[in-house]
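Quick one: the structure is below, questions incoming.
The complex is shown incomplete by one protein chain, all other protein chains being positioned as in the whole.
Right after this comes chain A.
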Amino acid sequence: MSANVISLLIEATLQTCYMVAASTILGTLFGLPLGVFLATSQRGELLSAPLVNKVLGLIVNAARSVPFIILVVAIIPFTRALVGTSIGTNAAIVPLTIAATPFIARLVENSIREVDAGLIEASRAMGATPFQIIRKVLIREALPGIMLGLTLAVVSLIGYSAMVGAVGGEGLGDLGIRYGYQRFMPDVMLAVVAILIVMVQLVQSVGEWIAARVDKRAARNRGH
């Protein structure tokens, strides 16, 4: 493998990391509040707003049922309006974020629904406002689950980021298609696949480690 190809691989890996990191951060920024709202806005819940809950739920489901590759193409005009171009890593972040947001929202919603209803009752009995309950109780108690959910989201985004390579994004997917497939360089293809596998393994391990660190439910994490 030439030095040129190796530098291409390094560059593509960094581009993938950039796209995944940016879309994870943006997706969490939008997905976390959305997930919290979905988990707390059914009838009779903390932020009871059944109609808004239904509408948002429908939108989230719709966004999640569009295959990612279709989503990328379908929102090209939107992407272009937002970043000025539909090609490159910055442009790829738009569809990646749009795919990540509802996904993260559902994962957050599930984690928060797992929190014992007794804790909400106890906090209400203390005189907590709904916002205090969400901030001090629900998110904190759901944190280990949210961390595992985010891990899952990052792994999915690594896969999606390879797909945007097919439509003019950059990164490892793009490299694999242009060099490994179109120029028939099997060693590049193999290297791309190997790097992706290592990335996913690393993300999974780190995610699980963080989730275990923040989880105080099991005494095994403690020194006693």
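Note that contacts are C-beta pairs under 8 Å (C-beta built on N, C-alpha and C of every residue); 3 or more make two chains touch, one makes a residue touch a chain; residues count from 1.
Methods note: contacts and distances are computed from a predicted model.
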Per UniProt record, missing subunit out of "Ferric reductase-like transmembrane domain-containing protein", "Probable Ni/Fe-hydrogenase B-type cytochrome subunit", "Chaperone protein DnaK" or "Methionine ABC transporter ATP-binding protein" is "Methionine ABC transporter ATP-binding protein"
Missing-chain contact, candidates A:T79, A:T101 or A:S123, resolves to A:S123
Checked against the full complex, the residue among A:R64, A:R140 or A:R178 that touches the missing chain is A:R140
Against the hidden chain, chain A presents residues 116, 118-119, 121-129, 132, 136-137, 140-141, 143-144, 214-219, 222, 224
